[in-house]
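As you look at this complex, bear in mind that one protein chain is not there, while each of the others sits in place.
Lettered A and B in written order, each chain numbered from 1.
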Amino acid sequence: QLEKLRNRFNYVASSCKDIRDRYDEQEDGLYYLTTANGMVYQTFCDMTTAGGGWTLVASIHESSISGRCTVGDRWSSQQGNDANRPDGDGNWSNRNTFGTAEGTTSDDYKNPGYYDISAKDMSVWHVPNNFPLEHWNLASILRYHTSNRFLSLYGGNLFELFQQYPVRYNIGSCSNRGPAIPIVYDFGDEESTRQFYGPKPRRESEPGFITFRPINYERAAMAICSGLKPTGCNSEHYCIGGGGYFHPEQCGDFPSFDWDTLGNEQDWSASKEMSEAAVLLFYRQKNKLHI
Amino acid sequence: QLEKLRNRFNYVASSCKDIRDRYDEQEDGLYYLTTANGMVYQTFCDMTTAGGGWTLVASIHESSISGRCTVGDRWSSQQGNDANRPDGDGNWSNRNTFGTAEGTTSDDYKNPGYYDISAKDMSVWHVPNNFPLEHWNLASILRYHTSNRFLSLYGGNLFELFQQYPVRYNIGSCSNRGPAIPIVYDFGDEESTRQFYGPKPRRESEPGFITFRPINYERAAMAICSGLKPTGCNSEHYCIGGGGYFHPEQCGDFPSFDWDTLGNEQDWSASKEMSEAAVLLFYRQKNKLHI
Partner (left out) sequence: QLEKLRNRFNYVASSCKDIRDRYDEQEDGLYYLTTANGMVYQTFCDMTTAGGGWTLVASIHESSISGRCTVGDRWSSQQGNDANRPDGDGNWSNRNTFGTAEGTTSDDYKNPGYYDISAKDMSVWHVPNNFPLEHWNLASILRYHTSNRFLSLYGGNLFELFQQYPVRYNIGSCSNRGPAIPIVYDFGDEESTRQFYGPKPRRESEPGFITFRPINYERAAMAICSGLKPTGCNSEHYCIGGGGYFHPEQCGDFPSFDWDTLGNEQDWSASKEMSEAAVLLFYRQKNKLHI
């Protein structure tokens, strides 16, 4: 056990894929990684799903659904609704980091892997708030991954993708949304995805996709629609993250998941399960030759 | 010196008690610890008080007594007074972490030990703001510990204790407070404890205890009364931390220590010494067999 822990600290690897391939590690858990510049950090590796090698790089956690772009809304704006600050806090496309792997279901998380790892696919886990690391996998209400290597087309990670599709107020209209990528379910399915959102979002979206940078009627930009492709323009009720300006009652990390009563799955409102689960983002690195 | 530093980084230990027992380290200072999941962090070990082996896991620091649940009030709420958010920021019972050991008297601190270590006793130091680590012990205005292994009854740490006694607005009334545990003084005594708080708190409390989850007349929950057992229901003037909703003029990490003039030890107001000292929390782990 002791020896095992010591070993984990001695890898010099840039991603969980790297550790899996080079050291044949197959156990889920925390590992040390190193960026191209030599910055060291610890994060969680999913070594089992669909071949393993998935690196946790971020989580989007809503700490106050009634707090509209207040403290804790790091994936939209902590400065209130402000049209003069169209990018909000800008964390989708900068190198700021925050949080820790073990705390990732208790508050927002972003590690250097978010901008450093060159990946081809993503996976997403929706984990109920405050669940401990050792139960994330089983506790997840939804888990899926992409398999078409779409990130290769967009620079290798979300940092690069969102340079091409800025999460910025007034950058375009509803028809200018970013890519919608088909997903493979690891837990849950299209029907359960639909049920996690409200009755009205079900009528303006299609399950089985992850979609980037949707824009709504009011020209507010969001970052990710998890599990869905929008077919309408009220994405603030089922997509997460965002720029710095929304309709006054909608700004936040889960911008307007509570429009018709919090956690009530009524009209536009998402289910309680979805509203109180952190969204964990994983990358899987491109294969590379061994050093 | 060099060799000594290198050694410190090579322990794989879960608490300061662990390091003291297994490696016979007896020097106060910073050490590396590792959680059950393998998360690594540095913190301060008190290796001398009452047999040593005390791990610093948290500090409660009031950065703006006039700021009522504003930025920096991590142990109550950074979102303002909000009855719709009864748990406030929730840090007493989640796995979010913040701050650093060396910075612990300059701002709030919470490390993974807070939820990871399985402890039996606690100690508390009140250290004047901005004091450097090497002088914390001597600079403390009050230091004490428990000795009856009470934490074993409440799950082994404060994370677990506060699952049983949530720090939440409107969870109960004044008569529903959590346990009051007798303390052994390491610096100071019952009389000095009394003098650190205002004249009116002296009349509704008994020194010689640490008390958890008091509730006041307005049904606001606090986390800890350091050195005191309340015998009345105005605990907001002498207990710290809290949920997300208080009387409008009382929300904060030191909720209403300044009710009758800041730092003036007048009526309900605490002394300047107490109001401008961070509250450091230590755990001492259960004995365990050596690996």
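Simple rule for what comes next: a residue touches a chain if its C-beta (ideal position, glycine included) is under 8 Å from a C-beta of that chain, and two chains touch if they have at least 3 such contacts.
Bear in mind that the values here come from a model prediction, so they are computed numbers and not experimental data.
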Candidates B:12, B:39, B:58 or B:101 - the one touching the absent chain: B:101
Candidate in contact with the missing chain, chosen from A:97, A:118 or A:147: A:97
Footprint left on subunit B by the chain that the document does not show: 1-2, 5-6, 8-9, 29-30, 42, 63-64, 66-67, 70-72, 99-103, 105-107, 129-130, 132-134
Hidden partner chain, residues of subunit A it touches: 12, 34-35, 37-40, 71, 78-79, 82, 84-85, 89-90, 93-97, 112, 291
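We adopt the following convention: only the chains that are shown with their structure count from here on.
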Euclidean distance of C-alpha centroids - subunit A vs subunit B, Å: 34
